[in-house]
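Sharing a structure with you now.
With one protein chain removed, the remaining protein chains of the complex are shown where they sit.
Chain nomenclature is as follows: A and B, assigned in order of appearance, with residue numbering initiated at 1 for each chain independently.
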Amino acid sequence: MTLAARDSDEPAPRDTLLLRLQGFEGPLDLLLDLARSQKFDLAQISILAIIEPYLAVIEGARRVRLELAADWLVMAAWLTWLKSRLLLPADQKELEDGAVAAEALAERLRMLALMRLLAGWLGARPILGQDVFARGAPEDHTDIDRSRLAVDLAALVSSYLRAASRGARDRLYHPKPLTLWTVQDALRRLGALLGSVPDWALLELFLPEGLADPTQRRAALASTFIAGLEMARDGTARLRQNEAFGPIQVRAGLGPLETGLPEEDT
Amino acid sequence: MSAIEEDWLRLAEAMVFASSAPVTRRALSQILPDEADAENVIEALRSRYAGRGVELVDAGGGVQFRTAPDLAPRLRRVIQLSRRLPRVAMETLAIIAYHQPLSRAEIEHIRGVALSQQTLEALLEAALIEPKGRRETPGRPTTWGTTTAFLTQFGLKDLRELPPPEDLLLEPPASGAG
Partner (left out) sequence: MSAIEEDWLRLAEAMVFASSAPVTRRALSQILPDEADAENVIEALRSRYAGRGVELVDAGGGVQFRTAPDLAPRLRRVIQLSRRLPRVAMETLAIIAYHQPLSRAEIEHIRGVALSQQTLEALLEAALIEPKGRRETPGRPTTWGTTTAFLTQFGLKDLRELPPPEDLLLEPPASGAG
């Protein structure tokens, strides 16, 4: 139904030879046509039997036009090689090689023939739009409601995170302020606590509570010491240190009026 | 008037079915044999389909098959397509939700990029945000906040249900303190 339309048994005059060749889609197409025109059973295509007519067609076409497409000539050369292997093998191995190659080609021709038959089978079906027709004016009973939003809290929160972290990246750099115990803080604390202490006490006892960080602790100690010096200067506190690098002690002074020299000030 | 042959009915039925537009009596006459009267064939076809799921109706100077009117509501399928908010809109909405009321310039400051009119309009159209008055600063910018519809949409009782930034492991924004 597909290929049989092309009859190949009429003797071809030279000028129509090329035209005929152009009617084929490549060497495989021509080979299949030759195989079918010799009424081979598809299952047993004899490659040897179609080599001769193929070479004859190509030779005829070349006499008309030299510039024959390369793939036709490549196939011709390959078939000539195959023929020599099949007819005049130098040894057993060559014969086997030839048989394998011939079988591979026969298999390709069988597959191509099968696909032609399938194409014909498909084409013979009642094709929609060609032979049978569907409803020309279909009705659509579908309403599409796009009003609903697909959102959830997780998406909102993650969007916020994304926006905020990007915003933070783009912002100017602000160093994080250190929360250190200032001299003012120490003056306030020392002034408040010193009155209630009757005797000499270690200066360290007047540090604020809960200073875990060593830096903060040392800063607070320094601030408290400066506050102590400040208060000793106006007489509200007295300081003493018994030896170099020894502990510093503090007690309440005699009052702001007595602005004389501090008793101890190392 | 000759009897209506089944073949004519089949042909008319197929033609009306397959045509994309109503079929006129004249067009029908052209494929029916000469002895067939198009009008009679149409009426025979109409009565064959009477009471069925599909009916032959007059339309646009010809005839056409249409779904029986009583069935149309039962055939109607409503497909709900959930629209996703674009990423930019979602981020903007989130910032407004957390910092409201705030002006457009403030949104842009937090996001670090300019805010398109389109995004703002999309949020307004979805009724998720609304103007919350003007700020008494130079330029008197409009400030924005979220709506009740926003709360409904996200299943929130009130704005305090939003997880606080600290819970999101966000460092407190340095400039946000003010």
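Heads up, the rule we're going with is that a residue touches a chain if its C-beta (ideal position, glycine included) is under 8 Å from a C-beta of that chain, and two chains touch if they have at least 3 such contacts.
Keep in mind the model is a prediction, meaning the values are calculated, not measured.
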Residue touching the undisplayed chain, where the options are A:Lys93, A:Arg135 or A:Arg148: A:Arg135
Residues in subunit A touching the chain absent from view: 1-5, 25-29, 36, 39, 41-43, 108, 111-123, 125-136, 138-141
Interface with the unshown chain - residue positions in subunit B: 9-15, 17-20, 27, 30-31, 52-54, 65, 67-68, 71, 74-75, 77
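To be clear about the criterion, only the chains that are shown with their structure count from here on.
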Centre-to-centre distance between subunit B and subunit A (centres being mean Cα positions), rounded to whole Å: 34
